Structures are given as C-alpha cells and as structure tokens.
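All protein chains of the complex are present and in place, except for one that has been dropped.
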Amino acid sequence: MNKKITTQSIIAFARNNLIILGIFILAIITSFVEPNFLTVGNLQNIMRQFGPLIMLSLGMTFIIMGGFIDLSVGGIISLVAVVTVSLIDPIGQVAALMVGVVIGLICGLLNSFLIIKGGAFKQSEALFLTYGMSVVFTAVALIYTAAAPVFLTYSKTDYSIFTAIGERFVGPVSVSFIIFLVCLLILYIIESRTHIGRSICLTGGNMTAARLAGIPTEKTIVFIYAVSGIMAAIGAVVLASRVTIASPIMGKGYETQAILAVVVGGTALLGGKGSVLRTVIGTLLIIMMSNCLNLLGVTTYIQYMLRGAILILAIWLDNRKQYSEGN
Amino acid sequence: MNTKITEPIKNIFSAQKAPIAMLLIFITMLFFKTPFYTRYNLIDLINSNSTLLIVAMGFTVVLVAGGVDLSVGGVMTVSGIIAIKLINSGVSIPVAVLVSILFGAAIGAINGYLTVYQNTEPFIITLGMGVLLTGVAQELTTARPISGENPAFQNLANYKLFGVVPALVLVMIVTVIVVVWLLRSTSFGRNCYAIGGDYEVAKYSGINVLPTKTLTFVISGVTAAIAGVMLSSWVNSGNSTYGDQTALYIASAVVVGGTSFAGGIGGAFKSLLGVMFIGILSNAFNMLNIDSYIQQLLVGLFIVGIIWLDCYARKVKRETV
Amino acid sequence: GGGAAATEAPAEGGNNTLVFIPGSASNPSQAFGFKMFQKHAAEYNFDVSMLDGKADVAEQTKAINNAVAQGADVIIVNPNDALAIVPAMKAAQEAGVVVGIFMAAAAPGDSTFFVAVDDKQAGGVVVQGILDLFPDGATGVEIGGQAGHPAAIDRHDGFTTALADHPEIKVLDYQNPQQWDAAMAQAIAEDMVTKYGDEIQFVFCHWDNGATGVINALKAAGMEDVLVFGVDGNAVAFEQVQSWKNYNSIGQNVETIAMKSMEIANLFLAKDASAKFDNIVPFDLITKDTFGNFTPPEW
Partner (left out) sequence: MDKNHSDPILEIKEVSKAFPGVKALDRVSLEVFRGTIHGIVGENGAGKSTLMKILSGVYQKDSGEIFFDGNKIEDITPVQSMKMGLSIIYQELNLVNTMTVGENVFLGRFSEMGGRKEVHAKARVLLDSIGCKIDTEKEVSELSVSDKQMIEIAKALSFDSKLIIMDEPSSSLTADEMQELIKIIHDLKNKGISIIYITHKLDEIFNFCDVVTVMRDGHVIATRNIDAISRNEMISMMVGRTIENEYPPRPNSVGEMILEVEDINTKLLKNVHFNLKKGEILGFVGLVGSGRTETVRALFGADKVKKKSIKVDGKFVNINNPIDAIKNGLAMVPEDRKIQGLLLQFSVDKNISLASLGELTYYGFINEKKERDISERQIKALNVKTPSGKTRIQLLSGGNQQKAILGRWLELKPKILVLDEPTKGIDVGAKYEIYLLMKKIVEEGGSIILISSELPEVLNMSNRVITICNGRITGEFDPLLASADEIMAKAFEF
C-alpha cells in the first residue's frame, strides 16, 4: 500500500485528471487574488449555482453515452418552469411539482417516439429532431403564458417546497445540492450496476450488434430520453425555485452548456463511453469558471473569451491524452 | 437516355422534402390575398436571406466533408465589426474587407487545425470557438453597436445594379455559383465528398485528407466573414449580438435542404433550397399575419416534420421487405 | 395605404394599418406593449398586427421590409440594435411609411419619431435615490441589461454621466449579462456579494425581473438593508417595492407609451405640423411612498 509518489506518477495523474487539475489551479489562483473565494458563503454560492445545470447535464450524460443527443432540454426547462409555477395556486405545490415532472417525462417520451418511429438512430438525426422539438416546446411555453413570466413569489398558497429548494440549507449543504446528490447516486447506480445502464453503453457502442445480441435498444432509447426529460424538469424546478421567476424562454442556452459539461467531463460525444461522475467534474469546471472569473473582476466580455478558450483547451488536452493512450 | 431526365425528377420527389414544401407554400399563397406575390416582397425575400445563404454555402462544404462549423455566427459578428472599425479608422474599404475575410479564414484554419490535425470533435470545438468569438465581439465593441461612418461602405450590400438587383444578392449569387462549382466540378469538391463519405478510404486512396478537410473549415470561415461584412454593410453597423442564433438556424435549414450531417451527402444547391424554404415559410407566415408564437410553433413543427419524414423515408428504404 | 410596394392596400373600415415590430415577441414588456396597442387601436383608428424581430437584427430588418410589403401605414419598432435597423427604417420612410421607435431613443431622421422614457435620465434618478438614502455617499454595484441592447446602453451611460458629479458614490463593479435573464443577474449578484460583502450598499439592476434575482442573492447573504433600483415598473416591481426594505423602480408606463405612439403616428399621417420627432414620456418613480399612486400593470 505504500506506493511511492514519483514525479512520473504525479505527471500521470495530472494527465489523466486534467480537468480536476484545472479546477484546482483555478481555485488556487482565485483564492490568492480574492480571499473571499474560500468562505463558506461562496462555497454555498457555488453549490446553488451548480444546481440547475448539473441536473440537465446528468440526464444529457445518459443520452450522449447512448450515442444520441438532446437539444430539447432548453425548451423543456422553459415549458416545465412556467407550467409548474403557474399551477401552484390552482392545484397546490405537490401536484404542480408532479405535473412538472410528468411534462418533462412526456416531452422526453415524445422525443424518443419520434426517433424510434422515424428510425432516426444517427446522432445527427436526433440532433435536429430534438432541436425542432425545442423550438416547439418553447413556443408552447410562450403561448401558455403569452410571453409573460410567472412569479413564484406571487403565489397565494403555500410554496414552501420551492422555497426550500431555492434557498434552504440542511446544515451547510443546500437542499438543491442534496437533490443533486440523490439524483447522482441513483443515476450512478443505474449506470454502473444495472442492465439498463449497460444497455445504454452498448447501444452507444454499436447499436446494430447490441440489438442482434438481444439488448433492448429501443427501450434503451426511450429510457434515456425519459431520464433526460425528467432531469430537465427537475432542473427547471430547481432553477425556478432559485430565481423565483419562470419565464417561457429561460431555458435558452442550457442545452449547449449541458453538452459542453458532459463532453468536457470526458464522456465521448460519439457514445459508448462515459460516466455521470465525469459530468459532475465537467459541470463543476463550467460553474467554477464563471464564479472565479466574476470574483477576479474579469468583465463578462473577457469571460466569454476565456470560457470559449478554456473549453477548447480542455477538450483538446483531453483528446491528446486519449490519443497518446491509444498508441 | 430517358433515365437521365426522369431520374433527377424522381429523386426530387422521393428524397427532397424541402422543394415540395416550398412549392406548397407558393401554391397556398395564391389563395390568400396578401402582398406575398409583389415584386417588392419577392426581391426582399431573396435579399434578406442572402447573408444566410452565403453562410450556408461554406457551412455546406464543411458538412459534405464530414465536419461541422458552429462558429459561423461568431465569425460573422466579429468580421463585420472588424470591417466597420477599420473603415471608421480610415482604412480603405477593400483593405478592410480583405482583412475581415482573412480573419474568417484564420478562424477557419484554427478550427480546422484543432478538429482535423488534432482530431477533436468539431461540434464541440466550434461551439467553444463561437463562445470565444462572442466574447471577442463584445470586447471589441464594449457591447455597443458601432455605426459605419463611411457612407460608401453601405453600397457594398445596398447598391442596386440596374436600379433593381441589390449588390448583396449579387454577392450571394456569385458565392452560390462558386461553391456549387467547387463541390460539383473540382477535384477539391469531389475529394470533400470522399472524405465525408468515408474518411479512412479517402485517406488510403491517396487523398490529402488533412489539408483538404482543413480547407473546408477555412472556406466556411471565409463565407461566414463575407456574410458578416455584407450584413454589416446592409445594416451599416456592427454589434456583438449579430449572428447570435445563426449557427443552429443555418444547420437546420441546410439539413432540411437534404445535406446530411453524416457527411458525403448533399450539396450547395440543396442548402440553397433549405435556407430559402425556411425564409419563405416565415415570410408567408408574416404575410398571413400569423401570431408570432404560433409561427414559432409551426416553424418548429415544420423542421421536425421534414427531418422526420427524411429519416422515415430512409428507414422505409432500409427495411423494405 | 402608404407603402410604395403595396399595390392594393387592404382598406378595411377605413382604418390605417399599424405593424408593431418588437425586438423579440418573447420579451414580456414587448408582448405587453402589443396588447396595449391592440387594446387602444380602435380609439386611434388603427388595425394593428405584430411581426416578430426574433431578437436578431437581420430578422428585425426582414420584419420591417415585410411590413412595408404589406402596405403598412405605420410601423412601430422596438429596436434590438438602434443602429442596425436604420437603413431599413429609412427605406420604409422613403416608401411613405410613418416609422416610430417604441421605448427607445433614436437619432433624428433615422425614424419619423420616437416615444420613450428617457433611459439616460434613469441613471440620474438612481443617483438621486442613492443620495436620498445615503446623503454622505455610498458604494454599490451595477448589473446591466442584455449586452448590446440599446436600453441597457442608455441606462448605463446615463448612470455613468450622473455619477461624474458625485464622487461620493462609488460603483465597485459593473457586469452585463448575455440576455435579459434573471438567473444570470442572480449569479452575477451572488458573486458580487461574495466579493464585496457589506461594501455593497446599493444595487442598480437594469430591469425589475433581473432585480428579483438580485434580491434573492441579497436575501441569501442576509443583506436585507441594501437599496435596490430596478427599471420597468412592472407587476413584480410593485411587489418588490412592498416586500423589500429599500426597493425603487423606475417605471416606464408601457400603456401610455403605446397610446402616445399611436397618437403621434396619427399626427404624422395627417401631416400635422405639431408632430414632434422626440416624445419623452416621464418616468413613474415607484417607491414605498408612491406606489399607491399607480395601478400595477399586468405584465
């Protein structure tokens, strides 16, 4: 058990965990320049900012591992958020939450239905179908509220669950973070231990061969899109609880962020390989980046440049790593 | 001999949903009393979709070679801003335009180097490049629109040839012709199809896959830059928000047109049809005064519908028993 | 019909046609604006319709041209970008259309007229509000609107100009989110709270919905005393004025602006000499003291 720590082993570790290394470097630099970075307040801050994006990213991980992609999550967020928040008064918060999750599920099922019935088993085909669906979901949300935002805080009935998700802590840990941990645990178990989890990887690896060997590939597709829809719905609830507003375009841009988080984490865009754990790292990098750059006083313009550059760098370095492994 | 004539027609009706859908719109609009069929509107239809068409041309070349370039929006924005800034600071228009286009080429080269030579996923890399360029555009303008101070710059897009045809349309037509020719009739173009169709085979067949595929990104950068400059000339200003939504819009239009994201299939003319289809659709909706949220819903359904039908047709073909 | 391209303008009931072109129909203030145009259209003898600017300059230019093709008599635009639609608006004017800018300022000649609150002045109002609460000066932060949006630019410029005379007020930080997105405003506010802590005595956020996010951030940090300024005067503003200790909103009365736009448009259509290019509508400064004087709008 007493492995020697050699320079080589450090380099090897660094090579294999570039993103973690990047997060550390970022954290160290920031904490030197801005001592407030390491305060409990800021860590809690990061925890809550982490909330909405990580939910989608977790769902997106399954989608990408299965060799597909889902651009509709942005639309699902918008739709679920406005419907859920607007339903608190008429039907109560628990029922509203359930309706929200069911809408997410239905959206996901709709996507998978289109994909399976249309035989759109290529990632690129799924890309455009779900893009179109995103436009549709957003339009439905716009029609539903006539473009107006709905406010959690306007509710006349009890909305304590939402408040809890949005701002409460259990000990030092935010409620939204606990929700994340529960989701992560469930998804990780599914991914690593279950038949359906393996089926996702196998479908992403070679759908034809998997099908011929008796893997229920179509059920797998339904499953991953259903999970993605549900996770987007949970993300929408977390987001709406946090901001206390739900607007029919609030999900815009989240789908690309989620894809970036998944891929930066190291899940192969082509499918067959990956893990929700990696996605946690990828999402953390994205959230930390904006937190750190804000604390460092970098303007949003430069932040955008840096964000793009770091994402490119992360993917490029990760790719080089795999490349050298491959040889 | 006979098949030479019937084949293309058969192809259009069996595989091409966009032209048929477009035809349907044209027919439908005959039954409504709208200004759709006025000369003004038809010219505007072409003119106002020209910048998108220009971007779509380079985008198609990349797709055909099996890549994808989601940074076109960013390139458009920044190159437009560069042109305006240079011209405002006294640089002559041709030089400024040239610099902008070179900028587009340079970004294309970087995209190409990273995705082709370093073998990374173009979808993600160019997405990141788009984010980066948005930041560059904001930094260059401090997120404020800047106005063109040299009135001559406006002529680049707005000058009317014979008093009718806007220069923008002319630039678009030239770009389309060049790209159609490039893809159909040059060695480079055919090699793009080979690379997109099967990268390994193309490589083993002696095609210089790396430079060729990289060049497709450069071409995409160049057309995006041309479109950016033309857009800036058309609206006589530059702003970091231009091109914000261009990439996915173009991508879905091109795919609706029938160019495959998988590479090797499609062409510039198809992309032209795809872009025009979505342009005409939204123009017709506007002319019919359809509620804008319903419009959005319908456009979404059209995209889903056409792409789904294409997938379904392929599925049926695969599974014919 | 006025559009040159309109071969036969549909003249229903003798009303003039007015096409409203918001920067984006998804923007709640613009969606409400359209409702107000519809509500009062009959009073001003207009048939109104809306074409979406889709948050994109090229799309908005298309929409203006489409409106001209439809033979609109009046086009009312809320610009995505004050400069980019100038060529299209000029062309529309040449075609005989009356072009009004809605809820934003414009340069003479670019459009026929504009009706707006003076976004630049909003900055001055904020500075005055800060001094009312902190006569000896204060430190705080500014969170802008959508990067590149004309209203956001004017509000920032006005604020900066007004601050030049008041060195006792110090702005610690200024950030522009990418969109009018409350979640982005909240994330920025949270990070500013971490960085500056109690140094933040006021926050100027360019829109009331964004200020909701700011308030969430302040609440989480227990900074309940901070003065928050928003712009818009929409329903949430009235709520926040009452629920937050120090909240002021600079209201722009969309309904008034819409009615005024139609009134001015009619003057121009009638070639009335009294028609003015610049039509500034005064703010409604909504505070704990004044909110009772206004009816909250429904958006």
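Note that the chains take the letters A, B and C in the order they are written out, and that residue 1 is the start of every chain.
The definition used in the following text is that a residue touches a chain if its C-beta (ideal position, glycine included) is under 8 Å from a C-beta of that chain, and two chains touch if they have at least 3 such contacts.
Since this is a predicted model, take the numbers as computed values, not measurements.
Interchain touches from the omitted chain, evaluated on the whole complex, reach A, B. Of the candidate positions A:G100, A:G118 or A:G272, contact with the unshown chain belongs to A:G272. Although one chain is not drawn, the whole complex shows that of B:L53, B:A202, B:V235 or B:I280 it is B:A202 that touches it.
Only one residue in the set A:L114, A:I165, A:A210 or A:M305 touches the chain that does not appear here, and it is A:A210.
Seen across the whole complex, the unshown chain contacts subunit A at 193-196, 198-199, 201-202, 205-206, 208-216, 272-273, 327. Summarising the interface, subunit B meets the missing chain with residues 184-187, 190-191, 193-194, 196-198, 201-208, 264-265, 319-321.
One rule holds for everything that comes next: only the chains that are shown with their structure count from here on.
Annotation: 33 Å between the Cα-based centres of subunit B and subunit C.
With centres taken as mean Cα positions, subunit B sits 30 Å from subunit A. In subunit B, the positions touching at least two other chains are 134, 138, 143, 293, 296. The residues of subunit C that reach two or more other chains are 25, 147, 176, 178, listed in rising order.
Every residue of subunit C that touches subunit B in the complex is listed here, in rising order: 3-7, 10, 25, 49-52, 54-58, 61-63, 65-66, 68-71, 80-88, 147-150, 153, 176, 178. Residues 114, 118-121, 123-125, 127-136, 138-139, 142-143, 248, 251-252, 255, 260-262, 293-294, 296-297, 299-305, 307-309, 311-312, 314-315, 318-319 of subunit B are the ones that touch subunit A when the two sit in their complex. For subunit B in complex with subunit C, the residues that touch the partner chain are 33-35, 38-41, 44, 48, 51-52, 134, 138, 141, 143-147, 154, 158, 231, 234-237, 239-242, 244-245, 282-283, 286-287, 289, 291-293, 295-296.
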